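Following this message is one structure expressed as structure tokens.
Every protein chain of the complex appears in place save one, which is left out.
Lettered A and B in written order, each chain numbered from 1.
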Amino acid sequence: MATPVSSQALRADDASVSEARSAFSAAAAPLLAGGRVRGIGFKDVTVAYGGLVVLASLTLDVRPGEIVALIGPSGSGKTTALRAVAGFVRPTRGRITIGDRDVTDVAPYARNIGMVVQNYALFPHMRAEENVAFGLRARGVSHAVVRERVPECLRLVGMEAYAKRFPRELSGGQQQRVAIARALAIRPQVLLLDEPLSALDAQIRRSMLDELAKLHRDLPSLTVLYVTHDQTEALTLADHIGIMRDGKLVAFGASRTLYRHPPNRFSAEFLGRANLLPVTSLEPKAGGLAQVRFGEAVLAATNPHGLPQGSQCLLCVRPHDLRLREGEGTHNILAGIVESVQWQGDLHAIALNVQGHKLRLTCAPLGAPPEAGTPLALAFDPHDVTLVPETPPEKPGG
Amino acid sequence: MADLAVTSSPGSVRLPPGIWAVPPLLVLGALFFYPLSLILRQALFGDEGAFSLAHFGEVVGSRLFLDGLYHTLVIAVSATAGCLLLGFVLSLVIAFVPFPGAKLVGRLIDTFIALPTFLVALAFTFIYGSSGLLNESLMRLLDLSLPPVDFLYSQWGVILSEITVYTPFVMRPLLAAFSLVEASQIEVASSLGAKPMRIVRQIILPAALPALIAGGSLCLLLTVNEFGIVLFIGAKDVITLPLLIYDKAIQEFDYTTACIIAVVNVALSLGLYSLYRVAVAHLAGSRAGLV
Partner (left out) sequence: MLVWSKAGRVLAWVTAALLFALIYGVPIGVIALASFSGQWNDVLPSHLTLAHYINAMRGDSAEQTQVSIITGFAASAAALICGSWAALALRNLMRLPRRVLDVIFFVPSAVPSVSVGLALLVAFSQPPVLLNGTRAIVLIAHFVLISAFTYGNVAAGLARLPPEYEQVAESLGARPFYRLRRVILPLVAPYLIAAFSLSFALSMGELGATVMIYPPGWVTLPVGIFSLSDRGAIFDASALTMILALSTLLVLVGLSRISSRAAVR
């Protein structure tokens, strides 16, 4: 039932692949001294319980020093993939490598992995510093090393003042920092983050996101696999994003590329709620553009996936890429009837009916917003919109 | 990183995870299942060692055994019904008509579970016995020559004692279930004009049903197995299966007959226990906080 999907086939245009990681920053140098930079490899990894396939033939490479985010709705297999790297889920088929070491049959405690989970799982009977020291003590590291490294890790996450506190005396965000320090203390080769921010409220989540970005700037050689259902987290942090659905990797690519040129309908909708209009592609134009027919209108769009002439496909238009038409331009115009106008403080959200299709548009607050029921014409830059192949509709419940 | 990396020794044999369950299983097997199997052997083979169902049939068909079975069942069912009713009412008040000290009462109930069952039977002889508190008071008040209250040495005495002892076993899961009923549900229902009885019927009772069934089947099991209360009350006409086993084995040294009765008793208990497990599993009673 599961067709193997190779990440290479799904990799969107990879022009802007992350540059080679530069030298360690000063702050992190001691933490990673002697550490070799390693990536994570999934090769045809399948996980099934009974007959239920929860992860179908995942092949994916997380390059050394890179942050890869796996996103997808719940039940899409993203957490299973992460837990397979940690060793808590045994693949039914396939191999997992860390660096050039095959860890598929290695016990979790011997994998040298840092893991941070959604509810932090700080040991409630230990102080923050004891939590951070846990991994070191479990390995029988000398007291001198423990004494040196625990404060170092707490400092890295800004928690050195809270070393003596018990977890219950810390806020959610503080617990999360300690959890990260605990994971980093063992100098892991890779860091696994399983929805690390989803238990925090919106404001703290935002600042923790900044912290994580800074942490990765400080530890540029740390390979991170980040599982989330939140596209903002993925887009903010990740170099590459994998989109998962029903146990399969349906798209993989550099974050910016994947956002701008989604390879299929699900990716376009899941990552950044795109407007998708059914079109027929006409002839190719210069500069990677193609002409498409949408009802009566003829529009231009980029065609990164090289869809052939005459094929039925989807026009992917981000709500923020649509503009109200000014003047009398005649190219790339979508005309429709305003259905609703919402003022949301920092922006206006307008819903239109364009030839029976719903189109959403966001723009800076308008002085004189259009009224519902009035006609409205929109324009867009062909370089901002992408042709996406029309995938046949999924069977319900499949 | 070599200083920290834990390496798994590739030569080590991975033991199946079940291996760790073997030592306690052996202990239980030697000390419980093996003796239990010998009861069955004794019941079927007797002292002579020849298989025969004749004695088994004789015992099971005897008046004494049938009376014992009848009393066991009547007492267990009546006591369970009483426990459910009393437990529901008391839990309802503790959970939904909160008063200062309600928590303490909950603790006391937990403690009561830990006390020996015969304490109640002993106490009841002081209260309801022929020269007990109640009878003496009534005789004095009404100027009677004979004790007017005379139920203790019948099955009603046993039933009342068992209700007292086993009601906490119903209350524990019930209080846990009630604590899961959101106060807002009741407030919304009240604001919609529902009267207390209606709220109990339509909101609380459905929420408590799994706990009632689980607690009730546990009660049934424990009352069928109860021995101390029946022994202490010592009513001549109230002989239950456990008491019958005790009489046969200890007073008459008739082990074969005792074993035959025990086989039936154990089978009955295991049947009730299965019922309890099924009830708990099906009604998600695990959430109701049962042991």
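In the analysis below, a residue touches a chain if its C-beta (ideal position, glycine included) is under 8 Å from a C-beta of that chain, and two chains touch if they have at least 3 such contacts.
On a predicted model such as this, the values are computed, not experimentally measured, just so you know.
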Touch criterion as defined above, residue of B:S52, B:T111, B:S179 or B:Q202 at the omitted chain: B:T111
Residue in contact with the excluded chain [from B:F65, B:F88 or B:F124]: B:F124
Residue in contact with the excluded chain [from B:L44, B:L64 or B:L86]: B:L86
Interface residues of subunit A (partner: the chain not displayed): 86-88, 107-115, 117, 119, 121, 123-125, 134-135, 137-139, 166, 182-183, 186, 192
On subunit B, residues whose C-beta touches the chain left out of the figure: 4, 6, 17-18, 20-21, 23-25, 27-28, 31-32, 34-36, 38-39, 42, 86, 89-90, 92-94, 96-99, 105, 108, 111-112, 114-120, 122-127, 131, 133, 136-137, 140, 164, 167, 183, 186-187, 190, 196, 199-200, 204, 221, 224-225, 227-228, 231-232, 234, 241-243, 245-246, 249-250, 255, 258-259, 262, 265-266, 269-270, 272-273, 276-277, 291
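Heads up, the rule we're going with is that only the chains that are shown with their structure count from here on.
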Inter-centroid spacing, subunit B versus subunit A (mean Cα positions, whole Å): 55
